[in-house]
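The complex appears here minus one protein chain, its other protein chains still in place.
Each chain gets a letter, A and B, in the order it is written, and its residues are counted from 1.
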Amino acid sequence: MIELYANAVVSGLLLGGFYAAVTLGIAIAFGMLDVVNIAHPAFVILGSYVAYICNARFGLDPILVGLLVLPLFYYLGQAIYQISYLSFERKGSDSLRGLAFFFGLLFVTEVLLILVFGVDYRYVEAWYIGPTLRLGPIDLPLRMLVPCVLSLVLFALLQLFLSRTFTGRAIAAVSQDPTALRLLAINPVRIKRIGFGLSIATAALAGAFLIIIQPVEPSVGREYIGRIFAICVLGGMGSLPGTLIGALLLGVVESLTTTYFGPSWSPAVGFGLLLATLAFRPAGLLGR
Amino acid sequence: MIAPLLHVTGLSKRFGGFVALNDVSLQVAPGERLGLIGPNGSGKSTLVNCMSGTLVNDRGRVQFDGRVLDGLPPHRRAYLGLARSFQLPRPFSSLSVRDNMRIPLLYTAAVRAGRQRAENEIRERTEELLRVVGLIDKADARPIDLTQVDMRKLELARAMAADPKLLIADEAMAGLSNAEVDDILGLLMRLNAQGISIILIEHIMKAVMAFSQRLVVLVSGNKIADGAPSEVIRNDHVVRAYLGQ
Partner (left out) sequence: MTSATAVENPGRKVQAQIGTPMFAALATGVAVLFYVALALIGNEYLYFSGYVVLQFVVMATAWNILGGYCGYVNFGSAAFFAMGAYSTVCIYSIGTEYARSGVGKILGAIPPPVLVPLLIAFAGIIAGLVGLGMGYLTLRLRGVFFSIATLALSVVLQTLVVNWDFVGGSRGAYVIRPNEFPLLPGGFIAYLFVLMLLLVVVALTLARGIERSRLGFGFTAIRDDELAAEAAGVPTLRLKLIATTVSGALMGMAGASFPYYIGYLQPNSAFGLEYAVNAIAMPMVGGTQSWVGPLVGALLLGSFQQWATVTISSVLNLLIVGLVLIFFVIVAPNGIVGLVREWRRKRVLRKAVRP
């Protein structure tokens, strides 16, 4: 019994590490830039499919693919932000249209993937999918361990970038104090464009991780909407350490739910947690 | 002595570690014109927001017209006769100037009068108010087409439509020309002549001095002076706060 739960907690932590990578993008876009990109999971799934195509056609390693297409996703993000800025933000029009726009993107991406690839589950092949490390009674499947460790690396790198570099600090501050940025002769729109580019770029890697962890079909992304927003809000919006804690927590709770009640209940955990957080602790776990 | 209309006692408000208001007390008598001044970030707007219910104060009490306001949302305070204008005008942008007036008339004014006005009464009252502030020619314009000063006038007209006992005018003249400042000032004086108490929050000293019967000075969340304008501006603390010595 204890072994079962210890394993559940450990796989929850591994899952949580990966969730952190998926949430990174939204922590930047929503938490720092104040762009409510509900389409983020669709970009993650897009990343998964890119990894799948390159893996199936050319036998490339999915993580390598994720790294290779980072720049493409970065510019895709910049382009999307530019459209959203020109059409909504600049005109100061209500958030209604921005939300509808990203909802449309989410929907169109999903439907396009269904049209091209159908609704079959797709998966990738790599040497680390299959073997499992055993530490006494604890199982560490490499297909979970590798994405988790790399997610943490990605996390640390971004945290360094956001806290140590000039551009990074500007991104972290842009929605709090756009006037201050203007005074420093920084263009807030440019900063937000870079930030949003980064946010979408993380989706390329997160997508590669996702398809390593589990087979993917186009609508899988929907489950992640609840997860990432739950983590983001729980983590106190835009605080990376908070996001990491929220992600690990959600991973463990989901994993325990699956062990205890069965996998059909796990999608509700993230969303349930989100609803509970919004209702009772909107400032997040670490918030006052 | 007449009972004060507004009675603020020991108001405190913190944002995280930052003390925005520290134990501030003040009173406004019925029909009085009070000027509230202080450097940027001294807590003026926080005070206005706590009085009107937009922010919840941590400690202290706001009494208005004999009632304790703590815990009441802004619209309930409006129903009691406490109106405010915003520092940056916040018109209802999809409604015409005329229909902007309709909101307080349908809600606050109706509750205060105890009945809904008929359609023609609403039109008459709207036109009366727009005439008072000098916006009658622009009644069918959209707020986006108004000038700065007209936007401020709309802001004031909307506050007046609520038939308030006390009007808090938060920097109603910032960014206006001298002539325009006089314009708004005259408007506020006329309102006051009708018996409405007014708190004027303002940076333009000439305007505050001309308007106020009494002056309150806030510096970093503390009230440092309260008295006749001419005495207050000679006060050492005030001079130091303003000249930064």
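Keep in mind that, in the parts below, a contact is a pair of C-beta atoms (placed from the backbone, for glycine too) under 8 Å apart; a residue touches a chain by one contact, two chains touch by 3 or more.
Quantities reported herein were computed from a predicted structural model and do not represent experimental measurements.
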item: Selected from B:27, B:54, B:213 or B:235 as touching the chain missing from the view; value: B:54
item: Residue among A:4, A:56, A:72 or A:114 touching the omitted chain; value: A:114
item: Footprint left on chain B by the chain that the document does not show; value: 52, 54, 73-75, 78-79, 83-84, 86, 90-95, 99, 102-104, 106-109, 111, 116, 140, 158-159, 161-162
item: In chain A, positions touching the absent partner; value: 36, 38, 83, 87, 93-97, 99-101, 103-105, 107-108, 110-112, 114-115, 219, 222-223, 225-226, 229-230, 233, 264-265, 267-268, 270-272, 274-275, 278-279, 282
